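Data first, discussion second: the structure below is written as structure tokens.
Apart from one protein chain that is not included, each protein chain of the complex appears where it belongs.
The block that comes next holds subunit A.
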Amino acid sequence: MLCCRKLTPPGLLEWCSPSEQDVQGPQRLPLTPGDFCLWSHARLPLSDTEPAEARTGDQKCVKCKEGLPVVVIRAGDAFCRDCFKALYVHKFRAMLGKSRLIFPGEKVLLAWSGGPSSSSMVWQVLEGLSRDSAKRLRFVPGVVYIDEGAACGQSPEDRARTLAEVKLALQTTGFPWHAVALEEVFSLPPSALRCSAQEAAGTEGAYKAAVDSFLQQQHALGTNGVERQSQHCAQDPQSPTGPPTTAQTQALSRLFDSVKTLTAKEELLQTLRTHLILHVARNHGYSKVMTGDSCTRLAIKLMTSLALGRGAFLAWDTGFSDERHGDVVVVRPMREHTLKEVAFYNRLFAVPSICTPALDTKAPEKASIHRLMEAFILRLQAQFPSTVSTVYRTSEKLVKAPRAGCAAGPRCLLCMCTLDVDTADSATAFGAQTSHLPQMQTPVTQARAAAGPCCCAGMGGAPGCCKREDPRAQVMEQLCYGCRVNMKDLPSLELLPPYILSEAQLRSQRATAEQEIREYLLGDSEDEAGTGES
């Protein structure tokens, strides 16, 4: 019986048979034809043995083979400065280009948090739009910054200081900018929660036609058009509401203080932030929003969403484009950039960023699911370096499909995804046994084995038998599973901003009314009523 040895650098295979081992020691035995098939066998498992030792010290950039490498990304690919920059920019452009979602001349809102990823994204857009870049980007950007200091418990002085820095940074970009305080959620209209009719998705032909016509336009306008574009950049910001009132700040602090767990706080913050950004986008005519989520962050977000019960919506939460809001599409162009690449790029090319404390700054690792998952993934990544890219690749295989047999049903009040809770469902409706704690008045879902049945939304039970007057139950039944679990940590729903509560009431009134006239309606009234959202 023969065994194979590790390949020695010259590539020679030395092997011996056990019988001769103790007599003659290892030696290269002459190869007979009969040995060849075994030899080829033995050569094959190169992948199973240790990889050849990397020769350090005289490594060159793996791309251009000339420059001195400055950064190693992925597993051992060393890049020189220029090649790294080229790769980075190419990834960004390719992400935008191959999706064919951003039409030329379109207004795109960049959601900037001050952090490294979104700063890098803004920087890429800046550079991409500059006249001397090859193949300029063709959309019209604006930047929005949400001041979340009240939710994070910052003092007014810190907030003012941060805001001044932010304004300075925004002005230097030259884009039209909007600095909005989170307190403005209290003045949002209920239409912020409605998903307007979507425009027809651009087909290949439509995109190409749009590009051609845009180029023709540019050509016809000549230099004038270019001048006009640059003038747009120096526009003043529009902030008609001014700084937030103390009452609003207090209301926001009260809301966030009343939430019992950090997990629910973070989710609530994200929800409110999304609504606010969408509102700003809609108000100023932006049809796309770009967020700077990097590959690492999206991998963590995917696993977190899994743990929060949002398995049905993973494709929307972590995919490249998120169209659940209808008229405004959220796009994630930094999707393939790992956090390491972003950090190195920012350092090498001096991309400015502003560090502000977030909700979970200095929180212990076990404080929230988000923190836990982040720590876990990063720790696992240290041991298995392909973890993040594996999760990312798996996320690419997810599709935005509703469950089989489930037509476009009502949407969640907060996250605007199609509701994924139905009583016809096996596992969780049953196993939950209404995991309600004694202080909740009405059960969220009902136990199938329970004696007294109680109707649930959409099941067409006797109207009025459910306690619909209870506002909490009213809101809860319009939420998806994940949002319901989050809202359980919010003991009093009255602290929520008024636009959420009024929209909830409106929807439930409409549902009750529809229930009453259901037997008289011909066909599917959903289309005419616009799925109750218009």
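Definition applied: a residue touches a chain if its C-beta (ideal position, glycine included) is under 8 Å from a C-beta of that chain, and two chains touch if they have at least 3 such contacts; residues count from 1.
Quick note on the criterion: contacts and distances are computed from a predicted model.
When the listed names "Gibberellin receptor GID1B-like", "Cytoplasmic tRNA 2-thiolation protein 1", "RAN binding protein 9" or "Septin" are checked against UniProt, the chain not shown comes out as "Cytoplasmic tRNA 2-thiolation protein 1". Among the residues A:A150, A:L298, A:A315 or A:V328, only A:A315 touches the chain that is left out of the figure. Contact with the chain not shown here comes from a single listed residue; of A:A220, A:A350, A:A382 or A:A401, that residue is A:A401. When the whole complex is considered, the residue among A:A164, A:L380 or A:A513 that touches the unshown chain is A:L380.
Among A:A86, A:A179 or A:A307, the one in contact with the hidden chain is A:A307.
For subunit A, the residues touching the absent chain in the complete assembly are 1, 3, 5, 8, 14, 16, 18, 21, 25-26, 37, 41, 44-45, 47-50, 261, 263, 302-303, 305-312, 314-315, 366-369, 372-373, 376, 380, 387, 390-391, 393-394, 397-403, 420, 425-428, 430-438, 448-449, 481-482, 485.
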